[in-house]
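A single protein chain has been omitted from the complex, and every remaining protein chain is retained in its original position.
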Amino acid sequence: MKRLGSTARSWRYVLLAFMLAPLLLALALDRAHARDSAAFDYGLVPRQIADGVYVLEGRKEDFSTANGGDIANTGFIVGTAGVIVIDTGSSRRYGEQMRVAIARITPLPVVLTINTHHHPDHFLGNQAFPPDTLAALPATIAGIEAEGGAFNDNLYRLVGDWMRDTEVVVPRRRLAAGRQLVAGRDIELLALGGHTAADLVVIDHVSGTVFAADLVFNGRAPTTPHADIPRWMEAIAQLERLPARRWVPGHGAVHEDTEPLRQTRAYLDWLSRTLQAAAESGLDMAEAMTLPVAAEFRTLALVEHEYRRSVVHLFPAAERAALGSR
Amino acid sequence: MHTPLRSARRPRLLASFAATAFALAALNAQAKGVSDDDIVNDATITTQVVTHGLGTKGQRYSPLDQVNIETVKNLVPVWSFSFGGEKQRGQQSQPLIHDGKMYVTASYSRIFALDATTGQKLWKYEHRLPDGIMPCCDVINRGAALYDDLVIFGTLDAQLVALNKDTGKVVWRQKIEDYKAGYSFTAAPQIVKGMVITGNSGGEFGIVGRVDARDAKTGKLIWTRPTVEGHMGYTYDAEGKPVDNGISGTTNATWPGDLWKTGGAAPWQAAYYDPDVDLIYIGTGNPAPWNSWLRPGDNLYSSSTIAIDPDTGKIVWHYQSTPHDGWDFDGVNEFISFEYNDPATGKLVKAGGKADRNGFFFVNDRTDGKLLNAFPFVNRIDWAKGIDLKTGRPIYDEEKRPGNPFAEGVGEDKKGKVVFNAPSFLGGKNQMPMAFSPKTGYFYVPANEWGMDIWNEPISYKRGAAYLGAGFTIKPLHEDFIGAMRAVDPVSGKIVWEVKNNAPLWGGVMTTGGDLVFYGTPEGYLKAIDARNGKELWQFQTGSGVIAPPVTWEQDGEQYVAVVSGWGGAVPLWGGDVAKRVNMLEQGGSVWVFKLHKS
Partner (left out) sequence: MKPAHPARRTVCAALGLACAAALPFVAAGRVLAAAPALQPGADPLDSSRWDDMRRAFFADAPVVFDDRIAVTAPFSAEDPLNVPVAIDATALGAVREVLVFADFNPIVKALRVEPLAAPAAFGLRLKLQQSSPVRAAARTADGTWHLGGAWVRTSGGGCTLPSLGSGSAEWQQRLNEVGARLWPGVGHGDRLRLRIVHPMDTGLAPGIPAFHIETLEIADGAGRVLVRAEAFEPVSENPVFSFDLPAGIGAAGPLRIRGRDNNGNLIDAEVRP
């Protein structure tokens, strides 16, 4: 899940930004509304899904001033010597409230804070965690460096004052795939990709829990702004071979079997075939957007919306192929 | 053709002649410094221009009359100087003249010292700007200040730099504020009692407006005065430590919640000073954000003229021209000290005049701020039906405030009702300074006739990000003109004459003892107009749009006129439909100097 914002960093673009002020400033939040609605309390309650393994389940919604960006799952694993955090949420406030929630469960220090990929609902809470514990795959670090500022700007527009004082903190520790003891816990990292250039999967071997990040969606339509669909489907195939006891998807409910993997793969398969077929049959992009979502996916949250976004992401390549244009 | 100079108006003429001749000879260490006397008497010392405004009162009146309604037809260029490089845009600088040298700033925080008679370059200083600067309205600079052997100017990354005026070497450098939070600086500093007085810019980024006084020779802070109610002002002890000097206003009296912490009200133009009443006058910008529904109350001291005691750093009086602004009507325009005889009592009134962004011309008692007169200087004003002279407050037309985006029934994108308003947010008059002639008693106001569609939207504060909560489209009101140079009688409130201009006027004005009004146009002309009747007498095409105020001085018995040329500024960036009227104009960067043809 991600939202891009203007990456216009140079002053030149700031000038331009002003020219365009109406739009740049267009969205953002109803300050009064956000204040009244929540006092910016995400109401985070960690749910224990295995011994020492906790999940904070986000809503199956899009970013809004009502949900403050709490739309992705985060989690943590309590080892004998410390806590491993998996994703930090969408804002400084989220990160801070997550730390409070962790502290209610264990006095142990956070020793490793993982950003599974570079989408903003997964790393913008980094400010709340010790800087030297922040870690990610190298391509994720590069992605946060390149696009983090724009994501952050954008979330201010989408969820408003929930974002107060949120700044991008780029993880410095570079992770690699492999199995090792972390905080006394047997942890394995898989370096995959397809949802973005780098998607990190965290396996807790003792409990058989797999944090599958945004490679897996459950009951919510997958998002594709940085997607490489064949690579993504290959990654899911690889995950399906794992002897896991439970799956924590990036979005949607924790599940005991591989149904969310099957569902995600089936949707991606339908999506790419539909768009290829549309391009091959001479449809215009505007027409491709009006195609109906297949019946079996209509129960997925936000599927109409995500389908139309995906047309914009994926149709141009299918169209170039159909037109024989490089 | 040569009109003899009448030296009676120029008490320091002879001494100045000598100094000028001497300065021409050399760049050596014996160069003459700029004294406090030079500064407070700048309006009458015709051999120099050492202040922004041709005198700290900012009247932009020169008693020189060699160039006059008869002779101006013989005005010809003497030299022109290109600022060079690729930074050809947005030249808004008023040159300073001293000791035979011109000190002129240029876009992108550059300053040049030139020989005033030949245009030969003596030195230049280019400030190294970081990538993240956030000027709202182009990379402009409006000029420098001179004091002793220093020339002082501010930079787009919100720093003050003092250079040795003879060598161009940096003597001191001070940070005004953090550019990353949206602060910048574009105004000309003003010297008052040995202090360099500056404001700040960044009202579109939710900064906090503030006026600073520093020791001009060292750059050390003497006092600071925030222009948003609720913030503490400070004086500074010998070690440079801040000492509480009282909060501006009363916290939360005119601002709700913590909105005042990002309240804008940037005093982004030059300060002016009347030594007679010993007060500093400076205007403040719009409150932040633009969306006024988020900040019920008057939002002091936004959109105001404030008078500060230079010795204490405290606000002596304020007059808010647009309380609870909802249209980006900054109150930054210059408050110019002038005198007139009250028509009823015949008594001399110590007044000040200001042509506000909001379309009204205000006349206040400059000793206490009391409103004496207020009248429109543009053809159409929507947002208010008038100004109540008893209360000093506008009579709002509530239908003309952009609709509340938080009200029931607002659409899914939370855009409030669009309303049409004149003037547009670029103002009945903007940054371009007007002039006052004590000879005619008129103000010469570079006005613009335009309106806007404006609407409000939700917005959240993010440090260093634009903080408006509004959208807009500017529209011309007339097919044949936007700009109008107007002679305004501050006592009768009448427009005496006007000269229309197709493009919006964006340069400043100067008037002279020769009964002339000089101003530039975006079309590239420097023009001379008869100050009494508006008759156009002379014009010269400078090759790029003029958005800067002209100056004049005399040297070796000859009167010189100078203006900077180089299109840019806010209009092409913000102008909406107006941008179409100016998109044929080309950018540039040069200074032009003129004098009378002799034969």
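When the chains are written out, they are named A and B in that same order, and each has its own residue count from 1.
As a convention for this text, contacts are C-beta pairs under 8 Å (C-beta built on N, C-alpha and C of every residue); 3 or more make two chains touch, one makes a residue touch a chain.
Small disclaimer: the values here were computed from a predicted structure and weren't measured.
Asks: Over the full complex, note down every shown chain the hidden chain is touching.
Replies: A, B
Asks: Per the definition of touch given earlier, which of A:Val110, A:Val216 or A:Leu302 contacts the omitted chain?
Replies: If we include the chain that is not displayed, A:Leu302 is the one touching it.
Asks: Which residue from A:Pro109, A:Pro138, A:Gly178 or A:Pro316 sits in contact with the chain not drawn here?
Replies: That would be A:Pro316, which touches the missing chain.
Asks: With the missing chain put back, one of A:His122, A:His195, A:His226 or A:Arg265 would touch it. Which one?
Replies: A:His226
Asks: List the residues of chain A that touch the chain left out of this view.
Replies: 2-8, 12, 16, 19-20, 22-24, 26-27, 62-64, 146-147, 150, 154, 157-158, 197, 225-227, 281-287, 289-290, 302, 304-305, 308-309, 312-313, 316, 319-320, 322-326
Asks: Just checking the interface: what residues of chain B touch the absent partner chain?
Replies: Against the missing chain, chain B presents residues 412-413, 418, 420, 453, 471, 473, 475, 577, 579.
In this text, only the chains that are shown with their structure count from here on.
Asks: Using mean CA coordinates as chain centres, what's the gap between chain A and chain B in Å?
Replies: Computed from C-alpha means, the inter-chain centre distance equals 49 Å.
Asks: Mind pulling up the chain A residues that touch chain B in the complex?
Replies: The contact residues of chain A facing chain B are 9-11, 14-15, 17-19, 21-33, 65, 152-153, 156-157, 160-161, 163-165.
Asks: With touch defined as at the start, can you tell me which chain B residues reach chain A in the complex?
Replies: 129, 131-139, 156, 204, 294, 405-406, 413-415, 457-463, 465-473, 573-574
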